[in-house]
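Every protein chain of the complex appears in place save one, which is left out.
Chain nomenclature is as follows: A and B, assigned in order of appearance, with residue numbering initiated at 1 for each chain independently.
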Amino acid sequence: MRLTKGRENSRALLICVFLFLLPLACGEKKEQSADRSNPDDRYGGTLVVGGIGDVDALNPLVSSTRNASDVEGMLFLTLTEINPDLDSYSPSLAKSWEFSEDHLRLTFHLRNDVTWTDGVKTTAHDVKFSFEKQTDPLIAWSAIRWKQFIEDVEVVDDTTVTFVFKEVYPYQLMDAAVGYILPKHLLEDLPSEKWRTCDFNRQPVGNGPFKLKKWISQQTIELVANERYYAGRPCLDRIVFRIIPDQTSLLAQLKSGDVDLMESISPKDVASMSEDFRMGKSDVRIVRYPSRAYGYIGWNLRNPLFGSKKVRQALTMAIDRENLIEAVYFGLARLCHSPISPILWAYNPDMPDFPYDPRRAEQMLAEEGWIDRDRDGWLDKDGRRFEFTLKTNQGNRIREDITVIVQDQLAKLGIKVNPRLIEWTVFSDQTNRKEFEAIVAGWSVGLKVDLTTIWHSQSINDKFNYVSYSNPRVDALIEVAKREMDRSKAKLLWDEAQSLIVEDQPYTFLYIPEQVNGIHKRFRNVQMDTRGTFIHPEQWWVPKDERKY
Amino acid sequence: MFVMNRKAEESKGKRARAVWASLFFPGTGLMALGERRLGLWLLIPYASFLVFTIYHWSSVTAAFTTGDLERLVAALFLSFVLAGFWFYSLVKTLRWDKDEGTGMSHWQITKSQFRKNKPAVAGMLVVLSLYAVAFLGPFLAPFHPNAQEDIVRSRYLPPLAELFTPVVTLKDGRRIWVRQVREVGEEISYVPISEPSSGDGGPLVPEAITVTRDQVQKIAKTLRPRWWNQKVHWLGTDKFGRDILSRIIYGSRISLSIGFVAVGIAITFGTFVGAIAGYYGGRVDDVIMRLVDMILAFPRLFLVLTLIALFTPKIWLIIAVLGATGWMGTARLVRGQILSLKEQEFVQAAHALGLSIPRIIFRHILPNAMAPIIVTATLRVGTTILVAAALSFLGLGVQPPTASWGNIINQGRDNLLGAWWIATFPGLAIVLTVVAYNLFGDGLRDALDPRLRD
Partner (left out) sequence: MWTYILRRIFIAIPLIIGLATVTFFIIHLAPGDPMALYRNPEISPEVMELMRKNLGLDQPLHIQYVRWLTSMARGNFGISFTAHRPVADILKEAIPNTLQLTFLALLLNLIAGIVIGVIAAIKQYSAVDHTITVSALFIYSMPSFWLGLMMILLFSLLLGWLPASQMQSINADLFGFWHRLWDRITHLIMPVFVLGIATAAGTARFMRGSLLEVIRQDYIRTARAKGLSERTVIFKHGLRNALIPIVTLTGLSIPFLLGGSVITETIFAWPGMGRVAVGAIFARDYPVVLAVNLIAAVMVVLGSLLADITYSLLDPRIRYD
């Protein structure tokens, strides 16, 4: 899970944490669809991807921008890759894998035909090396805690490697497989403290379907097909990432055809673009799918204003969330109710609900003592006015807009909200230190069902429980549920934990946005879903007569 | 003798009538006495402010009873302006014949010189009206600047749009604001929406109601506002459905006050530093002027940006930083002035009288160096407003939802093609203000600078 900064502005987010790094775009070339006439016709063509922010480094252990992970997915391989059901795995660098009797040892059998682009073979030693670096505190990989239950990695032979676990739990395979494998022969002599600045970050050597050809900072990153790719070279000749730091001009270039693919089109433009495509006025196809993120308002429970459950419930009921979603997402999002995403198996559809009801909210606030006694238009209690600062990160227009709308909606009930936009690095620092009253923020949900890092009371001090939520029953449920190997039993436990959290409303859950990408229609066999934009870019192809470059 | 007496008698009677006229209609007395122009200049603004006050009478009086500070300030401003005009005109009428024969003082030459410069007078009038608008914002703005109506319907309305919100009367007599969701035959479904902050909608009910179109039309007719009270979005709305005109009016307060106060600080500080450097000379002068050179060698925007971004933006910080980075020019100017005045006889005389040095600087030298200082100050306000707007545009201004011209333009950037009005009008407001200040400043310079005087 990862604190998201939002899409529109993704400069350095070192601080932001990938609890889950989705293995992107890698793996075997699947059977081609039947419509294909001459296989050779598919090879060639260029894809131009437009992105807002530059990439900081092309080394998965140190990079922290969203664009970087898109590119890294094309350069490096992971052991396995996740299936569209978000719950099972297909082979990638590993052909197959099996657990030992006691379920504490997981052995991967690697392919022996994978080579790094410099010609050296990818072996089990690279896997062990990668694990060592992933867990090196000096490198401080952002997803380091995914490896916390792995005791050791043993190389059996060049193509066999065994992960030894400290305990048995449902997500052992996911934890072992997460993270890209890096070339040991190029990096083993590099001291840990030099990782963030080494040359490899700008001249990576990988084993994925594409390789880096050229990188001009703030302008372009050019990838070309990797001829040595184990599953055969990708269809496309080139993938060019163009950095266009302004949303408006990026969209203009997508429409004009200068850019072929743009991620996260702003919601206000989507309806007209879909319509244009349908009418044949535009070549840009809109692809929509549920994202893994959700947005919320977090109430700092250490603040006396938000100490009472009833007040928090009233706040949620005072905000017209449906209207808010319509206003900022133009309907391209759904109401969020739970800390667990509805795309995951553990989601509980049957939970307490706090629909928009300002009159009831007013009543509940009055019951808690919040009444406008001095007739100044704002509620007060014990001489204190109901007034707080609502912080969010600057540059994310949607969240900025939410603060303004919430400010107006709560003002109608006599609650004074002062929106405050703060630069990302400062915002996340203040959030970490719990220096806030309320925040508008978001989480990018991992595919692993685990409420520990955000909701367990042990996570208050050093993890992501920024709002200091503490409920002993929830703690206990989490402890049991995350080790429960039986799905149906685990489901019941997660259901109860979710209900308790929702009842307490430490967050006002706001929305689950849709991911909306636009891609030029000449690209065929394009797959994009909740797993990511670039799932198998090596399989995308362009008919010969439609190629532009 | 007799003739003269009668003349004096006559003029006395004339003046008595004029005073009476001035008591009731400021300016008219002066007009009767032959001071047509001055009389008109007093009468027209007085009359317009008076009409304004009468028109807004209920809100003006209400401003004194409710705790709304903004309205109170506006109402006080209105009272002061009216009282000021009244008083000035009365005094002028009373002393009508006293001014004569004193000859043209320096100040009067400047005044007549300035009056001849039509663009400068226009500039001054625009500047004054802008401040009046800023002060009277709460009475002038047709909407509350932060009031969001039903966002989904009221956002991105083009200029001159009028938003009609249907109101439905429930069985128990309550009236609520609604939004149409679908229309099937004669049946129209509505959902209740949040009440507009400035509206008179009744309490909210959260469930949808269905009424027939006839009913809505009937209700709509009865609720059609009177024409003079019609709420039109003259300059359109932004993405939250907030009225752009109202936001520009309220935003003017930020821009104008930042410009004025920051320049005030810069000029005061610059004068002080320049005076010290110029008067003492030598080592002190060297050190101060090196410092001035150093800060001048810096692209101002870089420095301002660094300071404000690092210490989270607040309005007083912006004013302080703009003030602290704008004093160098004045310091140079004042130093030069002082250097040339220092050697003059009246300063020597003051020395001989044993006056203290601060007294000599501030009472004797500075007043003589005032003219160029006032001119630079006026011209500076324009550039300072531009810098403040640029900061606001970069997101380093006042925090939302408070409006400033820069941040409205910045928001307009999101949807430049679809909603051009958001970015266009506040920009025009900035241009108008800065042009007015520049014209005013140029006119002042021409009037004050003896070199250009024929």
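FYI, a residue touches a chain if its C-beta (ideal position, glycine included) is under 8 Å from a C-beta of that chain, and two chains touch if they have at least 3 such contacts.
None of these values were measured; they are calculated from a predicted model.
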- Query: Where does the absent chain touch, in terms of which shown chains it meets?
  - Reply: A, B
- Which residue among A:Lys463, A:Arg524 or A:Arg547 touches the omitted chain? A:Lys463
- Hidden-chain contact residue, picked from the options B:Glu9, B:Glu162 or B:Asp293: B:Asp293
- Message: Among A:Asp87, A:Asp113, A:Glu227 or A:Asp246, which one touches the chain that has been omitted from the display?
- Response: A:Asp246
- Candidates B:Ile54, B:Leu353 or B:Leu417 - the one touching the absent chain: B:Leu417
- Task: For the chain that got dropped from the picture, name the residues of chain B it touches.
- Result: 290, 293-294, 296-303, 305-307, 309-312, 382, 386, 389-390, 393-394, 406, 409, 412-413, 416-417, 420, 423-424, 427, 430-431, 434-435, 438-439
- Task: Name, in rising order, the residues on chain A that touch the hidden chain in the full complex.
- Result: 11-12, 14-17, 48, 54, 56-57, 62, 137-138, 140, 142, 144-145, 193, 196-197, 201-202, 216-219, 240, 242, 244-246, 248-249, 252-253, 258-259, 394, 423-426, 428-429, 432, 462-464, 549
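Keep this in mind: only the chains that are shown with their structure count from here on.
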- Separation of the C-alpha centres, chain A versus chain B, in whole Å, is 48
- The residues of chain A that touch chain B in their complex are 247-248, 266, 268, 320, 323, 326-327, 355-359, 376, 394-395, 397, 400-401, 403-405, 407-409, 411-412, 418-423, 426
- Footprint of chain A on chain B - complex, ascending: 67, 146-148, 150-152, 155, 193-195, 197, 203-206, 239-240, 309, 312, 395, 399-401, 413-416, 418
